[in-house]
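The complex is shown incomplete by one protein chain, all other protein chains being positioned as in the whole.
Right, chain A next:
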Amino acid sequence: MSAGSGNRNTNTEPWGSFDEHLIQGSGSAVVDMENMDDTSGSSFEDMGEMHQRMKEEEEVAAEAAATEDDSTEDGEFLGMKGLKGQLGRQVADEVWQAGKRQASKAFNLYANIDILRPYFDVEPVQVRSRLIESMIPVRMINFPQKIAGELYGPLMLVFTLVAILLHGMKTSGTVIREGTLMGTAIGTCFGYWLGVSSFIYFLAYLVNAQITMLQTLSLLGYGLFGHCVVLLITYNIHFHFLFYVLWLLLGGLSTLRMVAALLSRTVGQTPRLLLCGTLTLLHMLFLLYLHFAYHKIVEGLLDSLEGPNMAPMQRVARDVPELTVNATARSLGVLLRAH
């Protein structure tokens, strides 16, 4: 009857049985290379969009069904209540529809959070292992390295960096004239994370590297783990040599990890140089900036924990002792020794 091998027409029902819609053909599979990364966000984004489109279609269908019902009802009552009744009903209808549309718009805005939901789908073990892996560069650069596409870890690391920065600013008595301590800390950390991620993504787009925005956000976010550790140590132990060693070691390791991941996804010498050179520069300089800009050693005052604050800081040449320990640690040490 019909063409195609293996087609049995078992069409016995008046409504056309299920067999009609069987896919005929030799069954060749098409692999979508775009979604090769199993952790890339693109499939989830598609799901989120599909979900929204389905919802909208449902709503439209429901509205259409509702208006159909109403119009039939109006036709019946027209004879009884006359024009006035119908007008009132129409107005009420319009108000109801407008209200419903507003509410659904607001709800969709709220439901936009659900688009972010897949990026927060992690387990604590995964977060811990990714934190440790962010300090270990992987040498394989001939095949695209897997980059986790999650936002929980990076977000928490940025907030942790904000907290550490606050601690550093407080204990060094940094004076912020235009603005607040908190605002500066949040602005710096979030600005770096979002801004540099976007910039790297833009450069990657220019040189045709295989990386998505989510992956740059995630990569850079986890790269801040090294910064957090270095700053936590050096904000409490003001030893310049120690800072430089840690800057090169930990900062360098996390930068190497990010660079290796980018190298594995870029083709060509110049693009690789451009992308990785920019990232290295920005990442290492950021750590340098965080240490020196927010942590000036003030003359005679190391923290705001003891005693009243002195006058705004004055710069006087003096000999900085080789190793200075944060006064918090010093007083804790005094306490412990007293027992």
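Here are a few things to note about the model shown:
The rule we apply is simple: contacts are C-beta pairs under 8 Å (C-beta built on N, C-alpha and C of every residue); 3 or more make two chains touch, one makes a residue touch a chain; residues count from 1.
Please note the rule applied: contacts and distances are computed from a predicted model.
The listed choices are "CDAN1-interacting nuclease 1", "Dolichol-phosphate mannosyltransferase subunit 3", "Protein YIPF" or "Beta-hexosaminidase 1"; the UniProt protein name belonging to the chain that is not shown reads "Protein YIPF".
When you scan A:M182, A:L206, A:L273 or A:L288 for touch with the missing chain, the hit is A:M182.
Although one chain is not displayed, its contacts with chain A can still be listed: residues 10, 12-13, 113, 116-117, 119-124, 127, 152, 155-156, 159-160, 163, 166-167, 170, 173, 175-177, 179-183, 303-309, 312, 331, 334-335.
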